[in-house]
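Heads up, one of the protein chains got dropped from this complex, but the rest are sitting where they should.
Just so it is clear, A, B and C label the chains in written order, and each chain counts residues from 1 on its own.
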Amino acid sequence: MKRIICLTTVLAVSFAASAQQFVIGGTKDDRTQAMQPGMTEYYYPKVPVVTPGDIKTNSAPSDAIVLFDGKDLSAWTGENGNEAKWKVNGDGTMTVNKESGGITTKESFGDCQLHLEWCVPVGIHGSGQAKGNSGIFIQGRYEVQVLDSYNNETYSNGQAASIYKQSAPLANPTRPEGEWNVYDIIYKAPTFKEDGTYRTKPQITVLFNGVLVQDNTIIVGTTEYVGLPQVAPHGDAPISLQSHGDPSEPISFRNIWIRKL
Amino acid sequence: MKRIICLTTVLAVSFAASAQQFVIGGTKDDRTQAMQPGMTEYYYPKVPVVTPGDIKTNSAPSDAIVLFDGKDLSAWTGENGNEAKWKVNGDGTMTVNKESGGITTKESFGDCQLHLEWCVPVGIHGSGQAKGNSGIFIQGRYEVQVLDSYNNETYSNGQAASIYKQSAPLANPTRPEGEWNVYDIIYKAPTFKEDGTYRTKPQITVLFNGVLVQDNTIIVGTTEYVGLPQVAPHGDAPISLQSHGDPSEPISFRNIWIRKL
Amino acid sequence: MKRIICLTTVLAVSFAASAQQFVIGGTKDDRTQAMQPGMTEYYYPKVPVVTPGDIKTNSAPSDAIVLFDGKDLSAWTGENGNEAKWKVNGDGTMTVNKESGGITTKESFGDCQLHLEWCVPVGIHGSGQAKGNSGIFIQGRYEVQVLDSYNNETYSNGQAASIYKQSAPLANPTRPEGEWNVYDIIYKAPTFKEDGTYRTKPQITVLFNGVLVQDNTIIVGTTEYVGLPQVAPHGDAPISLQSHGDPSEPISFRNIWIRKL
Partner (left out) sequence: MKRIICLTTVLAVSFAASAQQFVIGGTKDDRTQAMQPGMTEYYYPKVPVVTPGDIKTNSAPSDAIVLFDGKDLSAWTGENGNEAKWKVNGDGTMTVNKESGGITTKESFGDCQLHLEWCVPVGIHGSGQAKGNSGIFIQGRYEVQVLDSYNNETYSNGQAASIYKQSAPLANPTRPEGEWNVYDIIYKAPTFKEDGTYRTKPQITVLFNGVLVQDNTIIVGTTEYVGLPQVAPHGDAPISLQSHGDPSEPISFRNIWIRKL
């Protein structure tokens, strides 16, 4: 969770330069020059807006591990191994607690199919990255961006369903505040060589409200706010949901389940 | 459509040997020995049965080409370029006409996301491949199997959502007769070399009732009833729905839309 | 080694039908119909003949494991774990001993770069598959064919540098009898899922006398003489050189080294 705190902190201190620099397919080294956040933000090609169809789900397949069915956070821990303190609302949903930090699954995962729904509150304030920002950190380090991208401009590779600062989504089918957005994610975990670099890179497909937005995208390393993707070996790892440091009203989640592949 | 007629004919004459033989990654040649249908049917690994969640859709994304919205068959032609004669039921669905043969889109497609729903009639008779058999022929030649696979044993690589006789589905989430099944297909078209072999092979991902059943599967050639996959160059091509020669009651389709990728 | 004996026996009894049948991406099952050898042999597209350049090597890179440098067979075992009994000629080469069966490395390998040279004796008799036939079994089960394919017709997917009965070479740069042929092979080992099927398939690139003949070819299973490729889980495994049962004069090898990747 430390990393997530770090990210929000960096954001809070208005885009201060990080001491960490990472490069394409590499790992950090003191000789590599420091970067600024804006160096990995691009605005073109523009992501086409699509009005999604009315895809709806309420229940999980029988072989899925249900991570959140509306009742409790028993599948999750909070920061530093403490109890997860997001708010369970009693109507099948839960809401981010911006004071308590992110939450992380107790179980670790490799190849998987992940279903998750999220909703931005009616009347949310803010703009750009500071409006309904959250994220799903697959294996704790590859972020599928969550953001209110309905009529909200930001860099292409930072909007909802981007692989954060790596791969812009193919379309923007975000629903307006108060409506539920659906992510269906197919993820293939990386394998590593002895020197710590990828033997096979992670790959991800994302359907967003039923619209294909990541098409077997190859992930080239961690999804960094400042600097380039970093590569370091890891095995199966938990999934984290981000409590982002922006001042906008907290978003909610529901219907989270995962199938091991 | 000729090929589809041929397939059903072959089946009708009780698995007679075809004069055509195709081999792995190849094209037909007189010197290659003829095969029997049963040579490309395998039963192991067994496909695990999964009860799907309650995924539901009624409408298409705004950038989709609607191929069937319940009103008419204007996007389709029948056999030999004639009018499509499947039955439009007036309730948003259409039903296979086993007398008139398959139907084919007027438009051609390459890379695409295809959504389609199908339903086997209550009280359907038959078993194995002779129960609710149909198929979706992507680019007219790569079949995603449609079959009543609810409590109905057949070879693994021939059940619902198989890439017919090539790739068994990862799971069997077929819903029982009278309930609607949903296919969400992501397809990458092949490219060809000058000698007519694949430069890049076709690839396909299928979600079946929201469950991943084909995971970026590499298609190695046409999906033949008798013999091995065949490779021959083609460009964008229409999608066909099969009118299968088995004697079981005809199945129905609804909500068919496609997005060009 | 048992499998290799079996292959040569089957060939010796003039292409008798095997009781084993394997299917595309599958594993054997009694219900699948038996095949004949000629069903997986194809002749089209014809492989273009190329006269290679004069690529020559005598020594290995410093980080290679030398499997044969002309001096002895200490890196190899023979059939059934016995001593390797192929003939070391004293001039840097060794010759197949058709009485004693194949030889197998003592060490196991996964991802690797393999260099190997082979030569058909001057005055060799025979034709088709019965002329200078041998093979390199990567991980003991994926055969890169060795055959005198200089002015010697056979099925495309069975000539020199084919992935036997799966993938024909892109070109035929075989040198005539008495001259040394060079294979440079880049191999990526498969990974497996819990159900025993491939998670990632094996892939192979082959340069044959400096000419690209397999271009990151995806291997779909074992390279069977009779029937379709079979899939069964395995880890790192030795490399075998085949002693083939055809009556032609035995071929020779030299300069065999491998780099773990």
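By our rule, a residue touches a chain if its C-beta (ideal position, glycine included) is under 8 Å from a C-beta of that chain, and two chains touch if they have at least 3 such contacts.
Source: prediction; values computed, not measured.
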| task | From the touch rule at the top of the page, work out which displayed chains the omitted chain touches. | result | A, B, C
| task | Out of C:Leu207, C:Val220 or C:Ile256, point to the residue that touches the absent chain in the complete complex. | result | C:Leu207
| note | Among listed residues C:Ser59, C:Asn89 or C:Ser127, the absent chain is touched only by C:Ser59
| note | subunit A residues touching the chain left out here are 21, 23-29, 31-45, 155-157, 165-168, 195-197, 201, 218, 220, 228-229
| remark: Had the left-out chain been drawn, it would touch subunit B at residues 111, 191, 193, 199-200, 261
| message | Under the stated touch rule, tell me which residues of subunit C contact the chain that is not displayed. | response | 48, 50-64, 113, 115, 170-171, 173, 184, 186, 188, 203, 205, 207, 209-212, 215-216, 257, 259, 261
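One rule holds in what follows: only the chains that are shown with their structure count from here on.
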| task | Would you mind checking which chain's C-alpha centre is most distant from the centre of subunit A? | result | C
| said: Can you work out the whole-Å distance between the CA centroids of subunit A and subunit B? | reply: 35
| In angstrom, rounded to a whole number, how far apart do the mean CA points of subunit A and subunit C lie? | 46
